[in-house]
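The complex is shown incomplete by one protein chain, all other protein chains being positioned as in the whole.
Our next item is chain A:
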Amino acid sequence: MVFSLSKESQAELQLFQNEIAAANPSDLLQFSANYFNQRLEQQRAFLKAREPEFRAKNIVLFPETDESLSRPQSAQSQSRSRSSVMFKSPFVNEDPHSNVFKNGFDMDPHEQDAHQLSQDEQPHGGEKGSTPPLPMHFNAQRRTSVSGETLQPNNFDDWTPDHYKEKSEQQLERLEKSIGNNFLFNKLDSDSKRLVINCLEEKSVRNGSTIIKQGDQGDYFYVVEQGTVDFYVNDNKVNSSGPGSSFGELALMYNSPRAATVVATSDCLLWALDRLTFRKILLGSSFKKRLMYDDLLKTMPVLKSLTTYDRAKLADALDTKIYQPGETIIREGDQGENFYLIEYGAVDVSKEGQGVINKLKDHDYFGEVALLNDLPRQATVTATKRTKVATLGKSGFQRLLGPAVDVLKLNDPTRH
């Protein structure tokens, strides 16, 4: 039997065929299901954006659905959800074995909503108790676990990055701007950020060459210095960008297949950074900071009696804050509850009528008395340089370990 297909259908099938040829999937049906879901999503998203335009012309775009039915779910789960699951209620006030629950639920009115949707709702929607469909872009497929390399940050001391090369001030500034918005970099302290940037490796790429390929293992992150690049997903161009842009950042977290292909559309100069270098810098700095916190907490007389485990819990929970020169961190006479560790910077400690009575700097601490009593602050502390502190309040301490007064007393080895 021969079917005559419309041009559109033929084109769609041709696309699909190319896709199969390229991917050579081992599980054809799964692959096809994923592929068409993706196509559908693309097309729907495209049309959706233009819906008002069409509506104005009195054209109905989605005739076979109404709002409540345009469910984004994969065909598979949609067909499956038709066969509804009947749950029994595991928790009730009465005997859970009473047969009330065999024929469904017996729930309080509050749970009625939840009950109804499990029965796989009302095909026409809009009725009381129906809930919105699952969101469009949620991936309902099985999710793969990911994992970075296990690194031991305590043995990085004799490690030096392979591609360390000092960049000029100009380059530094430009590169910092390029990567500054990315969460992977904007949490770095300035030393680490500088180190990361100095570890960027220069790479020249010819016009037309593929920089990364969709599906390949990813180990590098790239910043475009000169030139332009195009991005392709499943051979469809999805984006292009130029100098100052960056791509491939997921590779800095763990090894996972590239989500897109990137092709140079002119001769390019790129900066590349590999995951191992990046993670070692990040972990090294995080580890040093952690050691510093731990050391500082250990040296604070009020906390001296804590166990290693409790101290680790406090260190995990420290919050960091940055103060600019002239900013007051705590003020004499205020009611205070936080203590502070100075990661870097400098502060003046002053008292009304006495002026500056002390100067503190990196790895000093202050305000710890607040953990033990509710007296007002005994002095004012003001930043004289840009100062980063790690801090925790009495209430946070109490939530983690119990009332500070009790915990610290309890653990005090000099007490009975």
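Rule of thumb we're sticking to: a contact is a pair of C-beta atoms (placed from the backbone, for glycine too) under 8 Å apart; a residue touches a chain by one contact, two chains touch by 3 or more; residues count from 1.
Basically, contacts and distances are computed from a predicted model.
Peer 1: Out of "DNA-directed RNA polymerases I and III subunit RPAC2", "Meiotic recombination protein rec14", "cAMP-dependent protein kinase" or "ATP synthase subunit delta, mitochondrial", flag the one the UniProt entry gives for the chain missing from this complex.
Peer 2: "cAMP-dependent protein kinase"
Peer 1: Touching the hidden chain in the complete assembly: which of A:5, A:140, A:369 or A:405 does that?
Peer 2: A:140
Peer 1: Among A:44, A:213, A:290 or A:304, which one is in touch with the chain left out?
Peer 2: A:290
Peer 1: Touching the absent chain in the whole complex: find that residue among A:53, A:316, A:334 or A:362.
Peer 2: A:316
Peer 1: Take the complete complex as the reference. Which residues in chain A touch the chain that isn't displayed?
Peer 2: Spelled out for chain A, the touching residues are 26-27, 73, 77, 80-81, 83-93, 96-97, 101, 105, 107, 110-111, 113-115, 117-118, 120, 131-132, 134-135, 137-140, 142-151, 153, 183, 187, 249-250, 253-256, 259, 279, 282-283, 286-287, 290, 308-309, 312-313, 315-317, 392-393, 395-402.
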